[in-house]
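Of the protein chains in this complex, all but one are displayed in their positions.
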Amino acid sequence: MKKGRLEAFSDGVIAIIITIMVLELKVPHSADLHALQPLLPTLFCYVLSFIYVGIYWNNHHHMIYMVDRIDGRVLWANLHLLFWLSLVPFVTAWTGENHFAQWPVIFYGIVLAMNGASYGLLARLLIKRSGKDSALADALGRDWKSWLSVLIYVAGIASAFYNPLISMGLYVIVAMIWFVPDTRVERKVLGKESC
Amino acid sequence: MKKGRLEAFSDGVIAIIITIMVLELKVPHSADLHALQPLLPTLFCYVLSFIYVGIYWNNHHHMIYMVDRIDGRVLWANLHLLFWLSLVPFVTAWTGENHFAQWPVIFYGIVLAMNGASYGLLARLLIKRSGKDSALADALGRDWKSWLSVLIYVAGIASAFYNPLISMGLYVIVAMIWFVPDTRVERKVLGKESC
Amino acid sequence: MKKGRLEAFSDGVIAIIITIMVLELKVPHSADLHALQPLLPTLFCYVLSFIYVGIYWNNHHHMIYMVDRIDGRVLWANLHLLFWLSLVPFVTAWTGENHFAQWPVIFYGIVLAMNGASYGLLARLLIKRSGKDSALADALGRDWKSWLSVLIYVAGIASAFYNPLISMGLYVIVAMIWFVPDTRVERKVLGKESC
Partner (left out) sequence: MKKGRLEAFSDGVIAIIITIMVLELKVPHSADLHALQPLLPTLFCYVLSFIYVGIYWNNHHHMIYMVDRIDGRVLWANLHLLFWLSLVPFVTAWTGENHFAQWPVIFYGIVLAMNGASYGLLARLLIKRSGKDSALADALGRDWKSWLSVLIYVAGIASAFYNPLISMGLYVIVAMIWFVPDTRVERKVLGKESC
């Protein structure tokens, strides 16, 4: 019951976040083909952020699926994650509109890193509630992807002072690492029942 | 369970897409009747895109209804479809604001075609999971509508170089072909139980 | 199952419609109290439209609750209703921004009337599917409210040529007539079980 509303509310917020980003693809007043050219960096950022938000939705989906009990703390840890996700459209648009300029790219990285951190916080809280012997703790056990992501985010933010395009490349790499849904959980779940 | 969230998330994103399109009907500052006239092409495009998105929601609804198992690949194929659907408001507004000019109409056709392609991809993946003897494979078996649509989209995009109004007419024809919900699936489902 | 997604999708679209209307309350750049004054007509229209959309959600809720079977036609009749509902934010903003000028008020009335008509169409279709002896047919039987609304809408649209404020008053009266949720259905449902 309660879990159902947490899922429904998260789905709603994430669906809105992923969709309002497209509003930043401002419709050009000219019907010329060249009118699309300045939109290309925004389109690139939109695609990247769409994939990032998709990854969070996907993994959120898998993680909550394995949880039985939630409480007030989990609700707030979830809202905390949704807060940082809600800043993604802002940094996406700022980065796209300024064609990968230094400060927007830095803040893009910071917001992505905060998303990762708040997701990690939620995961840790859920594991604590489920117990160390739970399927969730087992499934999320050796979380090397998260630590690697942190490292790459830091490298990305740092390299923006040298060349922001390197940062964007690093953010793409993190997305590629996570693109595959969390197969550890999926394997566990599939072991339990058809999903 | 998992299917439930896929449906809920897709419903959310599609509901937002179909609704934010109306935001492109920019409220005129004048209270004059003539102030509505430049909005007529945008209104026409809004109606057409509303019907298109409605068709996708309708058929998505029918298709997922017949599926029992989903996995990470299906989630991404679904997000891929949602991505192309999310570009519909952009091309709708661009086409409407420029009164069916050549390039907007071409991109309208490309986005519509990509929607069709990503829907087909999702359908193929679901059939592969369900097995070739499944009700879904049977129901979607002879998919002449999809192939006809591809042909008409290509014709529409090509004819925009000659006269974009012909393209718009062709896009209307594709919508008419699909307007009837996928009765093949409906008949199967009705044969199973009341829905 | 299918009914669930119809409800979920309708809830999503109506939730977005009712919420994006507030975006037309454009934030004034001045912090002065007088800066709110030109927003008062928009606020009035927002409240009225909020109540209208709330009424539709409420009655839609009651009506679908009594239905067991839906099909492709119902899905499209529902989308048709959602289409006219989606135009409410446009006419609300146009009327509010132009302080109840003639043409915006006329179109406000037309869109409200079309909402009523498309709701009636959906109701008739659902009754036809449920059978003439169904609880729904019984509950919606003597639909004097709908016919009275049509009369008042027509009077409202006509009187806008004389004085648009009379029209607004008439639209308020229709809202008052419907404000009470469809107690006919509620009584039936309550007779069946606690809801």
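Chains: A, B and C, in written order; residue numbering restarts at 1 for each.
What we mean here is this: a residue touches a chain if its C-beta (ideal position, glycine included) is under 8 Å from a C-beta of that chain, and two chains touch if they have at least 3 such contacts.
Please read all numbers here as calculations on a predicted model, not as lab measurements.
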So which of A:P28, A:G54, A:P89 or A:G156 would be touching the chain we can't see?
A:P89
Given A:A8, A:V150 or A:I173, the residue that touches the chain left out of view is A:A8
Just checking the interface: what residues of chain A touch the absent partner chain?
1-2, 5, 8-9, 12-13, 15-17, 20, 23-24, 68-72, 75-76, 79, 82-83, 86-87, 89-90, 93-94, 97-98, 101-104, 107
Name, in rising order, the residues on chain C that touch the hidden chain in the full complex.
7-8, 11-12, 14-16, 18-20, 22-23, 25, 27-33, 35-36, 47, 50, 54, 57-58, 61, 65, 179-181, 183, 186, 190, 194-195
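Convention: only the chains that are shown with their structure count from here on.
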Compute the rotation angle for the C-alpha superposition of chain B onto chain C, expressed as a multiple of 5 degrees.
90
Roughly how far is chain A from chain C, centre to centre by C-alpha average, rounded to an integer in Å?
37
Contacts with two or more other chains, residues of chain A listed in rising order
12
